[in-house]
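The complex is shown incomplete by one protein chain, all other protein chains being positioned as in the whole.
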Amino acid sequence: MLLFIEQCLNGLQVGLLLFLLAAGLTLVFGIMDLVNLAHGSLYMLGAYFAASFAALTDSFVLGALLGLGAMFLVGAGLEVTTLRRLYGRDHLDHVLGTFGLILFFNELVRMVWGPGSLSLPLPSWLNRSIEILPGVPYSAYRFSIIVVALVVALLLYLLVMRTRIGMLIRAGASNREMVGALGVNIQLLYTLVFGLGAVLAGLAGIMQAPILTAHIGMGENILILAFVVIIIGGIGSIRGALVASIFVGLADTVGRAYLPDLLRLFLSPAAASTAGPALSSMLIYVLMAIVLVLRPEGLFPAARR
Amino acid sequence: MRGKLLAVAAISALAAGPVVAQNKSVKIGFVSTFSGPTAVIGNDMRNSFELALDHLGRKMGGLPVEVIYEDDQQKPEVGVQKTQKLIESDKVDFIVGYIWSNVLLASLKPAVDSKTFLISANAGPSQLAGEQCSPYVFSTSWQNDQTPQAMGLYMNQKGVKSAFLIGPNYAAGKDMLAGLKSTFKGQVIGEEYTKWPDQLDFSAELSKARAAKPDAIFVFYPGAAGVQFLNQYAQMGLKGQIPLYTAFTIDETTLPKQKDLALGVPGAQEWVNDLPNEQNKKFVADYKAKNKSSPSFYGAQAYDAANLINSAVAAVKGDTSKKEDMRKAMEKANFKSVRGGFKYGNNHMPIQNFYLQDVVKQGDDFALKTVATIVENSQDRFHDKCPMK
Partner (left out) sequence: MNAHLIARNVFVAALVAFLLALPLYTGLSGNNFLLTLFTRIVILAMAATSLNLIMGFGGMVSFGHAAYLGIGGYVVGILAYEGVYSGFLQWPLAIVISALFALVIGVLSLRTRGVYFIMITLAFAQMIYYVGVSLNRYGADDGLTIQHRSQFAGLLDLSNRIVFYYLCLALLLGTIYLVWRLINSRFGMVIQGARSNDRRMRSIGFPTFRYRLACFVIAGAMCGLAGVLLANFNSFISPAMMHWTRSGDLIVMAVLGGMGSVFGPAIGAVALLVLEETLPLAIGRLGYPLVGDVALRAAEYWQIVLGPLLLAVVLFARGGIYGLLPRGRRD
């Protein structure tokens, strides 16, 4: 039983990390109608920047904060120079153009940081285990991921629901033209939103780096999951992204943990261990396909007129 | 993702004239991983191979040596393409390298079909020692099962009654866990395989291991995965609770990052940096001087591979078309290995000793030390399946 709780915590952590990535993606897609495949590259850049800054300043927290700052600049810069030319175009153009950006960023990282991977070591106060419930020791760092992601979710909620900018964001998601017609500086809004999305993606990368190390191409694998999440959750909906990402995280981790045991009843351990994760990954895509066929707007669609 | 020397070497290769009858140099293709989290292993092998060539005066059998390095990106489909390219475009005489068993297995066919000598300086899948053995394939490392077999013997010595096994789900991972099970006399109460190479998050498997309450945990996680595993093992509070036994998880490439976490975690190896023979002392000392770090067993194996090739080319005095003679020369393993000398079995796999290695702290640094010899003249358990005599 305690093992199950622990696995659920693992799943929650995976899901919340995914949420950080999906939130930025769904914001950008919802507000600017931009399909950004390079979001995974922003995730990767966040990890690399933080690793470098942490090595320079010898502090994990300082490195992370500087990394986030750098990501905002990168995101805003990218939007102003390149991405704004894609607005209003066919989604295929977005896909192709940002796919090109993925290739570019992978090479850029290789040029600047070299082909190997960078590790982001944890400070000692995070690098230990704590007892969440009696008898359930859990990694302090993973717990901090859960805490940080929930705090970010709360902050995002406050931003979108309680501030003026949030109001503009919500209005822009529902009716872009009207907001522009009302005299709001749409260009600046878009740049800020994209910068925010980049910061969120970078944060996800930074949080993931101590576990997986910062390496080239790390964004591609998780990017697809992020798209699955926003499709299931509903494009433009942060609430939908939260629900969907937690679900996907739980399905993936619990599936990975228990499916092989189930399969082991009639397969060899090695076979069960390949089939198990494969099946649980497939499950996520099956779910997305079902959602697309039955309810294409997703679970919590942002209202559109 | 090309190796550093590719541009220079390929420029000459593209000057495509009619096929030249006699080689003017010995061409060696080197396939390893030079990008991604495990690039550090490939670099260690490359540095060691280069050092060996330096020690040989960059000549074999009187001919200058040309090496072309290719990056397999840790992917079988890339490895087979690079191998094909080295054979067809660069027309190499020897192919060396192959960290990963799955990449090696995928790349076997082009090499064997074209009768190009392939020296595995690391990967040792069971198929290679058994049914798929070939007169053109040699190993300067080991067969995958041998090292965990030695560890299994050691675990018996330590009185371990139950074990939980964790490893990556590819050819080598399966071999390693199978090898351990073949000698370990206790009960295996859990066997988990993780997705390779993407999965570096072992939380689910570690949780399961802890819940099963074994006497010990055995793992095989080479490269960056080894660093991450030890990190997470400690983060979960398992260090000091359940003893850990390893194969290929702690070595000179990962130790600088694992540091304290590796203390008290034993591993088995056919080579440790302090083996007391002359050529090993020279190898380690010169490597440290040139590269400012210690060589790992991957490097030691690459160093041996260079000398194995040299013994063959020297035997035919540079005439690399005499393949039968080169093969016979290599089978004798008549060169000074940094592990102190070994013989070849019928399947071209080394018959060698395995040592227990442990981590000690020297000031601020960590180093690996030989503690004992676990087994002598160990031969792999698949040589009967190889049709060669």
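Think of it as A and B in the order they're written, each chain with its own count starting at 1.
By our rule, a residue touches a chain if its C-beta (ideal position, glycine included) is under 8 Å from a C-beta of that chain, and two chains touch if they have at least 3 such contacts.
Given the structure is predicted, the values throughout are model-derived calculations rather than measurements.
Of the chains on view, those touched by the hidden chain across the whole complex are A, B. Only one of A:Leu62, A:Val148 or A:Ala275 touches the chain withheld from this view, namely A:Ala275. Of the listed positions A:Val74, A:Leu168 or A:Val228, the one in contact with the omitted chain in the full complex is A:Val228. Contacts to the hidden chain, counted on chain B, fall at residues 2, 4, 6-8, 10-11, 14, 16-19, 75-77, 80-81, 84-85, 88-89, 101-102, 105-106, 108-110, 169-171, 195-196. On the side of chain A, the interface with the absent chain consists of residues 35, 82, 85-86, 91-93, 95-97, 99-108, 110-111, 220, 224, 227-228, 231, 267-268, 270-271, 274-275, 278-279, 281-282, 285-286, 288-289, 292-293, 296, using the contact rule stated above.
Here is the rule we go by: only the chains that are shown with their structure count from here on.
Rounded to whole angstrom units, the spacing between the C-alpha centres of chain A and chain B is 36.
Those residues of chain B that touch chain A in the complex are listed here as 1, 34-37, 39-40, 43, 71, 169, 174, 191-195, 198-201, 203-204, 207-208, 211, 224, 227-228, 231-232, 234-237, 257.
In the complex of the two chains, the chain A residues touching chain B come out as 2-3, 6-7, 10, 13-14, 110, 114-117, 119, 121-122, 127-129, 137-142, 210-213, 215-217, 221, 253, 256-257, 260, 269-270, 273-274, 277.
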